[in-house]
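Only one protein chain is missing from this complex, and each of the others stays in its spot.
Each chain carries a letter (A and B) given by its place in the written order, and its residues are counted from 1.
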Amino acid sequence: MHIVVPIKLAPDLVEELEIDASGAALDRTFLRLIINEFDDHAIEQALLLKERGGGQVTLLTPDLEGAEDVLYTAAAKGADRLIKLTGDYSAGVSCHALARALSKAIRDLHPDLVLTGVQAHDDLDGAVGPLLADYLGMPYLGYVAGLTVGDGKCTARKEYPGGLIAEMEVDLPAVLGIQAAEKPPRYVVTSLITQAMKSATIEEIEAGEFDSSGTAPVMRMSRLEAATHAEMIEGSVDQVADKLVAVLRERGLLASQG
Amino acid sequence: MSQDIWVVVETLRGEVMEISYTSLAAGRVLADGLGARLVAVLLGHNAEPLANTLGAADSVLYVDHASLADFTPDAFRRTIAGLAKDSTPRAILFGHTSMGMDVAGGVSLDINAPLVGSCQRVRIEDGQPWYTSPTCGGKILAEGQIPDPACVLTIVPGGYKPEAGRMPGPKEVVRTAPSAALDGLRVSLKQYVEPQTADVNIAKEAMLVAIGRGIQQPDNIALVQALAQELGAVVCGSRPVVDQGWLPLSRLVGKSGVSVKPKCYVALGISGAPEHVEGIGGAELILAVNTDPRAPIFNVAHYGTLLSMFDLVPALTEKIRQARQP
Partner (left out) sequence: MPIRETFWNIPHWAELAQYALMVLTLFIFTYGVFRRIRRWRLGRPERRTDRMGARLVSLVVHALGQLRTAQDAYAGIMHLAIFWGMVALLLGTALATVDWDVTRLFFGFQFLTGGVYVLYELILDLLGLLLLVGLAMALVRRYLLRPPRLWGAPGRNLAWDDAYVLVMLALIALSGYLVEGLRIAVVQPEWARWSPVGRIVAGWFVALGDPTNRTLHIALWSSHALIAFTFIASVPYTKLFHLIAAPANIFFRSMQPGGALAAAPQVGEPGVREWRDFTWKEILDFEACVRCGRCQDVCPAYASGLTLSPRNLIIKLDAHVWARGNGRALAGEVITADELWACTTCRACTQACPVFVDHLASIVDLRRSLLAQQKADARLMDTLGTVRRYGNSFGKSDRQRALWTQGLEPRIKDIRREPAHTLWFVGDYASYSPTLTEVTRATARVFRQAGMDFGLLYEAERNVGNDVRRVGEEGLYELLAMKNKAALDKCDYAQIVTTDPHTYNALKNEYGLTRPVYHYTEVLERLIASGQLSPTNRLAHVVTYHDPCYLGRYNGVYDAPRRVLEAMGCRVVEMPRNRECGLCCGAGGGRIWMQEAPGARERPAESRVREAAALPGVGTLVVTCPKDLVMFQDALKTAGLEGRMVVKDLIELVDEAMGGGTAH
């Protein structure tokens, strides 16, 4: 069973985000990239499937700052093959462009299952998963939180609002968009990552020219200055608590006792 | 080539999802601004009565087929793409949801149209339609023209109140069969699984106290429980808390959970990420407690404080208790 996990690196929201001089894109000089949280779950789900039923897990990531960390960490957790997608990322890469490039690379890997995060927080043109599935000619199912793999098919738990789950059967090979792995992404101790750095090799595949057609151009980007902002209550714990009680009372929200 | 604005309606077990009304409200803006018709596209089986609340649309395009009784990505994508190829609408609006996101990408490729994701608001500027999409956890806004001749958009809540898109109707229903073949489907529904013991339906509660990552550990929930008790409120939470198992899934507020409309929503240690905030749009009064002054929750809250919840909550609990003494 060969599982391929393509991952995306997205801006780390812990850092300050700035808009560049053009006013239509993020300033990439001070950006720090972090693995897309949902892709981290996809890696975890892939590893869980491998632990349960055997197989091979291949990671694919764009050749950006932080890519090697992500790959070696995954190797330390149990991933078998590590691949970097090399190319010119200087202008940023849209989901369409990335999905196209990935599909070329993944086709040659002949996976049984492709797991990827259901979305990333910097997506502007949809998500990579559904587009990738189309380029690969595979079925797609997203918002998956748990799956089991059988013969030529898999059964996935799809999340709907309100906590409702739909169990769907999907023909393999397929692309699944992971919302959450069955367990939170595991922690791997640093010494194992260091060992992986010595023993694992990272392959490279050329992405070629990135084709962004299908993306709507962004003409303006701005930091959100909220139209509304909460009225901030200052003061000591007692003062703030008093004010909140007053607000509640004013609105008739304090039921009297008894 | 029609200039219709299409809104793909999402239904789940006999009910229209709220996101569809939001999408209709957005679609209405585009339709009015471009002088186009707003068409609600409804897929199902024996589901025509669901069109009764789609009066905001000028017309309802209803496709009936056994394979469309429940949502599956393959069947829906083929049907919608087939319809779109025949009718070539100006724009197709999907919900940015578990259903919409499974299908929007494929449809956009099938009709060779660009895809605008996470769109929250639309507007007409100098006769041109524009989209506004929040990104990067809601911290950044991206804007641009909605490309022509056709475009697919996925709509996130928060830009329009669902009430604005919900109207009795419909004005007109056009019933049709799917033009694309619906055999050889690669994804099928086996069964639905109910959420475990929905002990409380938080969607119906008037007072809610919500906890987020800031609670740090489940032992601290007792503190919050005490506050909830004094307020006559129920404790709910955001994704991180439910993922850890500290609250059951039935208490999840947000995109994958429940949309709530309480009279009062106290958000403790919640950053205000879009996935959560979209669930509390209906709250009348939002009080936010968070030590991070830049937390997006303060953009939706009515009152806020930077005090640590561990300092504030016990004091607040006590003062409410005293205030309630007859």
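For the reader, a short list of remarks on this structure follows.
Please note the rule applied: a residue touches a chain if its C-beta (ideal position, glycine included) is under 8 Å from a C-beta of that chain, and two chains touch if they have at least 3 such contacts.
Since the structure is predicted, the reported quantities are computational estimates derived from the model, not experimental observations.
Taking the complete complex into account, A:186 is the one of A:52, A:107 or A:186 that touches the chain left out. Within the entire complex, the positions of subunit B that touch the omitted partner chain are 216-219, 244, 291, 310, 314.
Contact between subunit A and the absent chain runs through residues 14-16, 32, 34, 184, 186-194.
Here, only the chains that are shown with their structure count from here on.
Taking each chain's centre as the average of its CA atoms, subunit A and subunit B sit 20 Å apart.
The residues of subunit A lying in touch with subunit B in their complex are 11, 13, 17, 19, 26, 95-96, 118-119, 121-127, 129-131, 133-134, 139-143, 155, 157-171, 174, 177, 179-180, 184, 213-224, 226, 228-234, 237-238, 240-245, 247-249, 251, 253-258.
Subunit B contributes residues 12, 17, 70-74, 97-98, 101-106, 108-109, 113-118, 131, 133-147, 151, 154, 186-196, 198, 203, 207, 231-232, 243-244, 249-250, 252, 255-259, 263-264, 285-288, 296-307, 311-312, 315-316, 318-320, 323-326 to its touches with subunit A in the complex.
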